[in-house]
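Note that this is a trimmed complex: some chains were dropped, and none of the rest were shifted.
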Amino acid sequence: MVIAVAGWQKLFRITPHAIRQIRSISTRDIPNKALPTIARCQNTAAESSTQVFDVDHESDQQFSLQWTGATPKTVLLVKKANDKKVDNALTSISQWLHNEYPQINIVLEPLVFRQFHKDLPFVCTIPPGAHSEYSRVVDFVVTLGGDGTFLHVSSLFQKKAPPIIPFSMGTLGFLLPFNVRDFQEQLRRVIEGSAKLLPRMRLMYSKYKADGSLDESGLLNITNEACIHRGTYPHLTTISCYLNEHLLTTSVGDGIIVGTPTGSTAYSLSAGGPIVHPLVSSMIVAPVCPRSLSFRPLMLPSSSIVKLQVHKQSRGRATAYIDGRDCGELLQGECIEIKKSPYPLMCVNRDDMAAGWALDINQLLKFNRTFSYPHETLFGDHGSNSDE
Amino acid sequence: MVIAVAGWQKLFRITPHAIRQIRSISTRDIPNKALPTIARCQNTAAESSTQVFDVDHESDQQFSLQWTGATPKTVLLVKKANDKKVDNALTSISQWLHNEYPQINIVLEPLVFRQFHKDLPFVCTIPPGAHSEYSRVVDFVVTLGGDGTFLHVSSLFQKKAPPIIPFSMGTLGFLLPFNVRDFQEQLRRVIEGSAKLLPRMRLMYSKYKADGSLDESGLLNITNEACIHRGTYPHLTTISCYLNEHLLTTSVGDGIIVGTPTGSTAYSLSAGGPIVHPLVSSMIVAPVCPRSLSFRPLMLPSSSIVKLQVHKQSRGRATAYIDGRDCGELLQGECIEIKKSPYPLMCVNRDDMAAGWALDINQLLKFNRTFSYPHETLFGDHGSNSDE
Amino acid sequence: MVIAVAGWQKLFRITPHAIRQIRSISTRDIPNKALPTIARCQNTAAESSTQVFDVDHESDQQFSLQWTGATPKTVLLVKKANDKKVDNALTSISQWLHNEYPQINIVLEPLVFRQFHKDLPFVCTIPPGAHSEYSRVVDFVVTLGGDGTFLHVSSLFQKKAPPIIPFSMGTLGFLLPFNVRDFQEQLRRVIEGSAKLLPRMRLMYSKYKADGSLDESGLLNITNEACIHRGTYPHLTTISCYLNEHLLTTSVGDGIIVGTPTGSTAYSLSAGGPIVHPLVSSMIVAPVCPRSLSFRPLMLPSSSIVKLQVHKQSRGRATAYIDGRDCGELLQGECIEIKKSPYPLMCVNRDDMAAGWALDINQLLKFNRTFSYPHETLFGDHGSNSDE
């Protein structure tokens, strides 16, 4: 698809002067992406893959990334907005990539492209109208920012997603294993096919009207969690939760969360859910402030189909949220259905996943900080002085 | 192997009079068991199996049981002790089996055999010295009693275990899907190869001395959980928990539990762990009364190797428990290692697993009992009378 | 104060025909209320009181109600809206009171008065403009409905509140100890001075602007809890919590609750707070879905002054709620202050408070429902059959 400059101009209100500086680009000129081979680590026989990575938790292992035949031709750089450090990082990475791997196309999102194309004349973009081009051309994605940036990339690839290499600006994180200062080493490993990949299961959300018909607008991938919450509605909302069409429970309270292992350290954790390693193939069901003493978080098989329905007699309505984003109000009788997405996110990861995860839950979550307070027992502390 | 009556006499102190009444039996006369085909439900291609069922949680489905070529030749009946209702059930089942399937050998444990062989002259036993015969000859197991009886069967088959069909005396349960009054229907389904099997992951326990050497005595299968607990030791015990050789955390408190999904509704639940569906391939790590505000239960991949070590500087020692059974004291520096057993238990199950599980957590655990108490909000309840 | 009929007409849009049927009433004609003596139970020396009951938790006991010199002259009947059973109960109670105690004035709220004055020509009302008359004339209050009705009465008496006798329509409850079918017995006990009173602590709420000045609008009594919650605001809100001007903690999450013992079985319980007996003189501070593993509910002395401030750097705003009612948005830097109200609610209660409370937490909250599931240990269940 050739970018119609006129369309560009209209959409982005770019001045004629700016347009002249836009590198003439056609995403049709960008070749289809290189198909990588995703090999299960520590297995000798690499399995070829058509990149619909089905996360095989039988292995409970990471995958290794290799490029079959071709090398990667196109990278998408996604960044957090309004952050000077991030902008500098994007510039450094782009220039380094351009020098080291001149054959690789560097794609930015349109607004980011507008911000950088003067200083980085070699970058290109995919215009808003050609959204599907992302899936066709992008070999791997670099994210610069926080978890929100990562979640944004997840939303860009509702179906097959290329491997993602997430950089933080300094703070490591569950979703951000790499510090941007190490970008050269990490990018080389990806491009040259020696990186480890952690598959992160996603869920799929669909919305049904009270008459049972599908609300087409509501088909979305979930990275952390779907949640039905009463929001500011003063009445507690009554929600029925179904497992494979069987009523599991009916809950009155603030809401219910259905989350991925990745989401187990997000909102679900605040609601009292367990910490789930990303390789556990499972869905979490956790209540938010239930009017019950006995609602304990549930771990369901990842093959489950979970339905959350605002009860027909519920006094309150509810709002659906995906990864913290408002997805519209649910009236009495309406429901959402959540099941495993066939499209996990393949995240470039540290080589030693167990060590990394242990570090993360300790450093990020401040897991199991034992009291300093020495509640010594009488005998333990005082012992031999006692003479009664 | 021919039973040496002399040996019997010595071990069980059976009087000569009693011995004369023992049916002459040789387990060598019992043929090798029939190899069943365990087919994944809803898959067309049945996979043959050598009965080292590797629980394939990719499918998250039940299995179906079929007997390849041969029909089952030997059943082991295991019962709870000192319960009249259970004794009557054993008699009824044995007589029915003997009438309906006279070709099937009915094996009882030695003490049970002593109790019943007069009234049921067709039953046989495997003497204490020939323990390994259980694995060679038993095609399937019937349990009569409670969870303890089920756990006992698990301990009889430390390696490959035949399918188990557990009957309760009336109360259904997670481990006891069938009421004994339905025994005819359920046994027919098993013998004729139309039953559904739920694989229950087991864990494997080994004990290491402080110098790192393996304590051979301590190799055991775990059905519910392994636990290190301070017992009555007055000092809190310091336990380090390692994941794949990386230190995960060091906990001071009463103890730490490492459990299976099956065990998630046992001691782990009391300690605050989540409710885990048996098809989630995972291990639970849950603390018992930790001296920390921030020890949240962890869900690890079933491929994990978890090590619990009594810290070298721990003031208190600890005791290891498997499925509630005391497995000996652990001194400072000693540790236990827990990993997935290659030998799951294949449990005959209700056809509709999701419905059954939903029923169980509601009826057995009294899950999510919403308050009766109507905490109505001001506006909701009172509403239009308000005139301020 | 003489009711200006013209004003009545205008405010309630009563037709001239309706007005003729209004009983001519002047609340100025209603005498000041009878001052009761509130005696601490089981103490011989009754202490006189000017009805600013200071809840003396030293005693941890109920109080007994006696009328000094005079008998009660005026009762306020408050009812839930739109409930036929409640309407019938109001009619029965009014007629019974009118027959048995014709000297007692029966006051209804204006809208209720409009509904009933034709059928119950002896009832009277206090018009909206004369709100302060409630405190001057009402000797005791009868509520008919649910907790919401009770909370409404609490809001009618921001300062001194007369004793309240709450009736449920059948379901007993923490706030609703009496079934309406027993109204004759219970009303007699109150009127004749032999009832037991349970003092329920209230809290007081005030709102401060970011510059520290008091927002006069926001001075309110709290019966259950004050809560700052992010509502539907997508960002987690950062709230600082101060105890007597000292920073206690800064919490990121959905919100923070400050509750009374009475409120411990309301929203605080859903958020994970303890169950607090109403005679424990304390405030609960409980987080709602905190982004922390280590926020445990706090019990503070009732003399505490707690301040919740939306942090100046909080990305999200918040909303203040009192007893579930929206009290307006709080911007960054704004705060609310909560302290003990000098005006508890004196609630007529069952004679044996401990028995009643034990019953309530069991029946209403389904407290401590032990599993049906028999997780018997190996030795316990199986025992003597084991022959290994």
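As written, the chains take the letters A, B and C, and residue 1 is the first residue of each chain.
By our rule, contacts are C-beta pairs under 8 Å (C-beta built on N, C-alpha and C of every residue); 3 or more make two chains touch, one makes a residue touch a chain.
Since we're looking at a predicted model, the values are computed, not measured.
**Student:** Of how many identical copies is the complete assembly built, when 3 are given in place?
**Tutor:** 4
The working rule: only the chains that are shown with their structure count from here on.
**Student:** I want to confirm something about chain B and chain C. Since they are copies of the same sequence, is their interface symmetric in residue numbering (over half shared, so same) or not (under half, so different)?
**Tutor:** The interface of chain B with chain C is built from mostly shared positions.
**Student:** Can you report the angle of the rotation that maps chain A onto chain C, using C-alpha atoms only, to the nearest 5 degrees?
**Tutor:** Result for this pair is 180 degrees.
**Student:** From the mean C-alpha coordinate of chain A to that of chain B, what's the distance rounded to whole Å?
**Tutor:** 37
**Student:** Quick check: how many Å separate the C-alpha centres of chain A and chain C?
**Tutor:** Roughly 45 Å separates the two chain centres.
**Student:** Averaging over Cα atoms per chain, report the distance between chain B and chain C in Å.
**Tutor:** Comparing mean C-alpha positions, chain C is 51 Å from chain B.
**Student:** Mark out which residues of chain A touch at least two other chains, giving numbers and ranges.
**Tutor:** Those would be 234, 269, 290-294, 365-367, 369.
**Student:** Within the complex, which stretch of chain A touches chain B?
**Tutor:** 56-61, 234-236, 243-252, 261, 264, 269, 273-277, 279-282, 284, 287, 290-304, 315, 352, 354-355, 357-358, 361-362, 365-371, 375, 377, 379-380
**Student:** Quick check on the complex: what are the chain B residues that touch chain C?
**Tutor:** Checking each residue of chain B against chain C gives 78-82, 109-112, 128, 131, 145-149, 151-152, 155-156, 171, 173-174, 224, 265-267, 269, 292-296, 323-325, 363-366, 369, 371-388.
**Student:** Taking the touch rule as given, give the residues of chain C at its contact with chain A in the complex, in rising order.
**Tutor:** Touch list, chain C to chain A: 231-232, 234, 253-254, 267, 269-272, 288-294, 319, 324-326, 365-367, 369.
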